[in-house]
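A quick write-up on the structure given underneath.
A single protein chain has been removed from this complex, and every other one stays in its place.
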Amino acid sequence: MAPVRLDEIVSRFGGELIGDGARTVAQVASLERAGPDEISFLSHPKYRLRLGLTRAGAVILGGQAAAACPVACIVCDQPYVYFARVSQWLNPRSRSAPVRHPTAAIDAELPSSVSVGAGVSIGKGCVIGERVEIGPGCVIGEGARIGDDSQLYANITLYPGSVVGRRAIIHAGAVIGADGFGFARESDGSWLKIPQIGRVVIGDDVEIGANTTIDRGALDDTVIEDGVKLDNQIQVGHNVQIGAHSALAGCVGIAGSARIGQRSTVGGGSVILGHITLSADVNISAGTLVSKSINRAGTYTGTLPFLEHADWLKNFSRLRHLDAMADKIRALEAQVARLAEPKEKS
Amino acid sequence: MAPVRLDEIVSRFGGELIGDGARTVAQVASLERAGPDEISFLSHPKYRLRLGLTRAGAVILGGQAAAACPVACIVCDQPYVYFARVSQWLNPRSRSAPVRHPTAAIDAELPSSVSVGAGVSIGKGCVIGERVEIGPGCVIGEGARIGDDSQLYANITLYPGSVVGRRAIIHAGAVIGADGFGFARESDGSWLKIPQIGRVVIGDDVEIGANTTIDRGALDDTVIEDGVKLDNQIQVGHNVQIGAHSALAGCVGIAGSARIGQRSTVGGGSVILGHITLSADVNISAGTLVSKSINRAGTYTGTLPFLEHADWLKNFSRLRHLDAMADKIRALEAQVARLAEPKEKS
Partner (left out) sequence: MAPVRLDEIVSRFGGELIGDGARTVAQVASLERAGPDEISFLSHPKYRLRLGLTRAGAVILGGQAAAACPVACIVCDQPYVYFARVSQWLNPRSRSAPVRHPTAAIDAELPSSVSVGAGVSIGKGCVIGERVEIGPGCVIGEGARIGDDSQLYANITLYPGSVVGRRAIIHAGAVIGADGFGFARESDGSWLKIPQIGRVVIGDDVEIGANTTIDRGALDDTVIEDGVKLDNQIQVGHNVQIGAHSALAGCVGIAGSARIGQRSTVGGGSVILGHITLSADVNISAGTLVSKSINRAGTYTGTLPFLEHADWLKNFSRLRHLDAMADKIRALEAQVARLAEPKEKS
């Protein structure tokens, strides 16, 4: 990408430029590292100190910070969103001419705009959209579908029949459509497999992180709606539904048949138990075990403060005796009431 | 699979048919989605409402629910187990004629009934059983063994010398036999690798989920006994032993040398610390950290209730002061005892 003038940026994305519109920038960078050819941003007041020291060519920021900016700046309402747009413009997805690597094993008809890397396997009956890129080592099972402009990095597995929408970004090692964990227990304690005959159906504009797994449905489908963002190492059980524009951080586990509403967020390492329903606009803090349904928007938390180990030993052993502590308090209240009684009479 | 008559089902699997034995079904489905050509099941009384509305061709259920069933039904003792059998019958594992994909790199002798997908690598000295299917992108290290009728999906890695029993199902991205996490610490804080020379030995009828990892033993072997079911994204450390017919849900971590007894269950996201022993028939609730051995069958839990964030802030900050609270209660008890004493005397 050739360098762009600041006035070009403002004419394309809006905002107010303070400084020389003819100055050019070629890349985005952090406030600390940016040089004169780079544009940075300030999204949070706590980083203002860094603003004062920046050597960036320009900074994207909100109105209150403009006076403190030592270099050119673009003033706008949502600096982080504005920055995202500028960065996307300066860093377009690189597309080379579509290739069909000779080591790929392709059993389906593909549009000529599709790119297929080395060692890829594409099964019979797959329907792949225009301009899809399938990186080296990916395995696309029979009858899977991938929408236009989707990008699959390397070593990804799509099981047969999985459906991925348009403009998906799927990172390396993700597994989509493996069997859900469904077994009936025999009376001797052994397990009888329930065939998992549902699919995974993923909407448009979904991003799926590295080594994330999404199981196929047991009977009905597992559904990921439009615009959902899944970080790395997430496990999504069978028949889960994740509402549009929800974002889940790394290492989250969602047990079977849970439903997450639209525009929700789940912090890293949280676990959502099975058959639970979260309404829309629910935010789960990192590390929280969600053990019952939530029917009201809001932020929910269930985590422990950590302590120096010696303090932890002293305090947390008490947790085994909370019930006894509550009983003692109740007994004390009764005793004190009795003690107080005659006194107040007297 | 051709449609089957209800009386065929009952003659094959037992149970009592209420309704027209000549009716046919071709597939299983959930109570909500099933149509007249499909058979469903009711395993839990709380779904009875759905039973009343079902349009299924037939429902598998227990005796108490039969009267409420608006369609044909099969009455049996364990509806979910019965359903599993019917579904397995209607959804047999699809086997095409064995293939040897030309892009596979095979350095071992394989039975002609073995199927090998594109891009597979099979090292020297591997012993692969009859009718094994090895999906695209799998890497089978030197000297590994896989028992008859096992099915490996795609992009799985078996390290050299790993042993897998018969009828295994291994899902995509699983890694079996990587080095355990074993290091000796030098006095300067750096780490010296302990060569991991044990193996992974897996019994018969084991299922291993997508992206699950099972480390080889440090000196002795890591052992997964018959019938164990592991969900996705589980980490099994070196020298762990998992007893027969235990089932572990997604995202569980088992640290080195832990032993899990037979027929146990571990809920999603739980962590079992190293060198701990759990006896047979232990059930660990989801999200529990098991920090000491358990020598009695039963259900064990150590999780937090979650709260609205504001309530959590108020309540959980107290956890740092539980010890002080206990001290206050004790002091109060002493004071109240002193106060009460003279009074009772008087």
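Note that the chains are named A and B in the order they appear, and that numbering of residues resets to 1 at the start of each chain.
Criterion: contacts are C-beta pairs under 8 Å (C-beta built on N, C-alpha and C of every residue); 3 or more make two chains touch, one makes a residue touch a chain.
These numbers come from a predicted model, not from an experiment.
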item: Where the unshown chain meets chain B, residue by residue; value: 103, 105, 119, 121, 137, 139, 141, 155, 157, 159, 173, 175, 178-179, 181, 183-195, 197, 211, 213, 215, 219-220, 233, 235, 237, 251, 253, 255, 269, 271, 273, 284-285, 288-291, 298-305, 307, 311, 314-316, 318-319, 321-322, 325, 328-329, 332, 335-336, 339, 342
item: In chain A, positions touching the absent partner; value: 27-30, 32-33, 78, 80-81, 83-85, 87-88, 90-91, 101, 103, 117-119, 135-137, 153-155, 169, 171-173, 205, 207, 209-211, 227, 229, 231-233, 245, 247, 249-251, 262-263, 268-269, 281, 286-287, 303-309, 312-313, 316-317, 319-323, 325-326, 329, 332-333, 336, 339-340, 343
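By definition in this document, only the chains that are shown with their structure count from here on.
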item: Copies chain A and chain B - rotation angle from C-alpha fit, nearest 5 degrees; value: 120
item: Between chain B and chain A, distance of the C-alpha-averaged centres to the nearest whole Å; value: 25
